[in-house]
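Other chains dropped; remaining ones untouched in position.
We call the chains A, B and C, going by the order they appear; numbering starts again at 1 in every chain.
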Amino acid sequence: MTSTRPLPQYLVQRYHGWRATAFTENRAWYRRLADEGQRPRAMVISCCDSRVHVTSIFGADTGEFFIHRNIANLVPAYAPDGEQHGTSAAVEYAVKELKVAHLIVMGHSQCGGVAGCHAMCAGHAPELDEATSFVGRWMDILRPGYERIKHLPEDEQIAALERAAVEVSLDNLMTFPFVAAAVEAGELSLHGLLHDIRDGQLWSLDGKGGFVSI
Amino acid sequence: MTSTRPLPQYLVQRYHGWRATAFTENRAWYRRLADEGQRPRAMVISCCDSRVHVTSIFGADTGEFFIHRNIANLVPAYAPDGEQHGTSAAVEYAVKELKVAHLIVMGHSQCGGVAGCHAMCAGHAPELDEATSFVGRWMDILRPGYERIKHLPEDEQIAALERAAVEVSLDNLMTFPFVAAAVEAGELSLHGLLHDIRDGQLWSLDGKGGFVSI
Amino acid sequence: MTSTRPLPQYLVQRYHGWRATAFTENRAWYRRLADEGQRPRAMVISCCDSRVHVTSIFGADTGEFFIHRNIANLVPAYAPDGEQHGTSAAVEYAVKELKVAHLIVMGHSQCGGVAGCHAMCAGHAPELDEATSFVGRWMDILRPGYERIKHLPEDEQIAALERAAVEVSLDNLMTFPFVAAAVEAGELSLHGLLHDIRDGQLWSLDGKGGFVSI
């Protein structure tokens, strides 16, 4: 049995604050969510980065967004090989079971994962190239994105690779037969966003491959 | 190029509201977070479920928690096989790169993933047993948990399996050499929590294998 | 004194967002609306259903539509009996006090009230027949509509009853002397619409009793 520690006291205190306020104010809604199950209208795939708060940006209520967060908001290509694919499982559950209407991939600026991928692809991070590097192998998903942006001036490459991470994920999403079928049938729409941490700006992928300020 | 749609207007409106208030009020802090990078004190692994809001429960500020969310808050065992492991990559990044001091696994009641795993292990969900089921293969991680709880009265099994999901993930975390080393060195502490959606209660895994109300 | 609860926090946040953006950008217009009173050009009677957004469909500005919403967008016949008639009061205020130029009755597909009325008239919902059922008694207004459509094939009846709800309401509006007089004098025009939730289509009652796509 793994040895665990008590929760830090400041978190215990905050939890009791939440329970006495936000939870109490919405007790009826939480009860319904428990009894009837969730029915989120959208799935969001965003980064684990502590500076990205999707629910805060969108004033989300409990029950609104089904959220998967991984390093660099990546989706691998469809690979039904019997192995464990956490991201693919989350997408499958959202689209086939919950039947969400929107699937939003939200990237962000200053992404450590993307910076690592850039260093690795540019040959500056041999440790990420090793088979034992989980981060390196995960960022392999973004290698096709590096190919698209490596011709750019060096000081533009990382920002371009952050945008490419959103595009590659969207492209990979379409390789899942059930995603493509739902999009085709008009039951699911895909959205690509990029959040700038520094100035708070949100950019949206338009239909023609560019990001426009919204 | 994947065809995307503009963001629904009500989300655009809410984003502008966030930017004019929460963002503007904290502009200096966001700028620092962008310029100096994130420095979260804890990593949280929770479920994608729309009813689970870790940042809300803990009144988290932007920059505080590095959050990975997947189906049923699971962590696979250490497997440096050169394949893509999104969860392992997130753990590696948090512990080795960000050097978080706390690693919290937070399960929850009414978990659809856990219920699916129970049905699969009990032989009632053959579709999840198929090699092509991403959810099924992902939930294989929890099979050892099912072995621990299958002797219980049937109406207690699912709740017990929700607790087991937290325990199995913590056990698997300790199979990562860098996690074990950090715990050993006193640089990282592990925590197991279970959130009850219906009554808002938070349960914490004590050192002896039981969950106590906090 | 009735015990109330604080507003859920996510609504508080959204309100502050609205105030910092939409309100601030239109501050002068809101001030004028407050100082000079409203002067809407149209009254709309629509359903309470959360899926029907008249202001959204018509890109309405604040101050444009005087909106009454009740179950199934019904108007009872003129009955000056000294009792409380909320819908009649709203119509009276709009026509006599605000002197709106248009009065629009907007029905919609998948209406729960209409479906309930159909079940009640067809003898399948005895609980709605009871004197104590507010929904049942309210839907009595639509009983004449059921008489008009009950000869149709069964799978066409509910959609026909949704259209009849608009027609019956318009017929009843004309039993109000001040409505008939305003229409007669060319100061008020009546409009009947039906909104299809599923495909977004809007149908308009033409002068000959049919609904045409607009």
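Quick note on the criterion: contacts are C-beta pairs under 8 Å (C-beta built on N, C-alpha and C of every residue); 3 or more make two chains touch, one makes a residue touch a chain.
On a predicted model such as this, the values are computed, not experimentally measured, just so you know.
Student: Assuming the complex is a homo-oligomer with 3 chains given explicitly, what is its full copy count?
Tutor: If we count every copy in the full complex rather than just the 3 shown, we get 4.
One rule holds for everything that comes next: only the chains that are shown with their structure count from here on.
Student: What chains, if any, are shared contacts of chain A and chain B?
Tutor: Intersection of chain A and chain B contact lists gives C.
Student: Validating interface symmetry: for the copies chain B and chain C, is the fraction of residue numbers used by both over half? Same or different.
Tutor: Both copies, chain B as well as chain C, present the same residues to each other, with over half of the numbers appearing on both sides.
Student: What is the identifier of the chain with the smallest separation between its Cα mean and the overall Cα mean?
Tutor: Smallest centre-to-centre distance to the global C-alpha mean: chain A.
Student: Indicate the whole-number Å distance between the mean C-alpha point of chain A and the mean C-alpha point of chain B.
Tutor: That gives a centre separation of 14 Å.
Student: Return the distance between the CA-based centres of chain A and chain C, expressed in whole Å.
Tutor: The mean C-alpha positions of chain A and chain C differ by 41 Å.
Student: Can you work out the whole-Å distance between the CA centroids of chain B and chain C?
Tutor: The answer is 46 Å.
Student: Send over the residues of chain C in touch with two or more other chains.
Tutor: Expected reply: 13-14, 17.
Student: Any idea which chain C residues touch chain A in the complex?
Tutor: Listed in rising order, the residues of chain C that touch chain A are 5-10, 13-14, 17.
Student: Quick one: which bits of chain A touch chain B in the complex? Just the residue numbers, please.
Tutor: Going by the criterion above, the answer is residues 1-8, 11-12, 14-15, 17-19, 22-24, 27, 30-31, 33-35, 37-38, 40, 43, 48-51, 53, 55-59, 62-71, 74, 76, 80-94, 97, 102, 104, 109-110, 112-113, 131-135, 137-141, 167, 170-171, 173-174, 183, 189-193, 197-202, 204-207, 209, 214.
Student: Inside the complex, what are the residues of chain A that reach chain C?
Tutor: Those residues of chain A that touch chain C are 21-22, 24-26, 29, 59-62.
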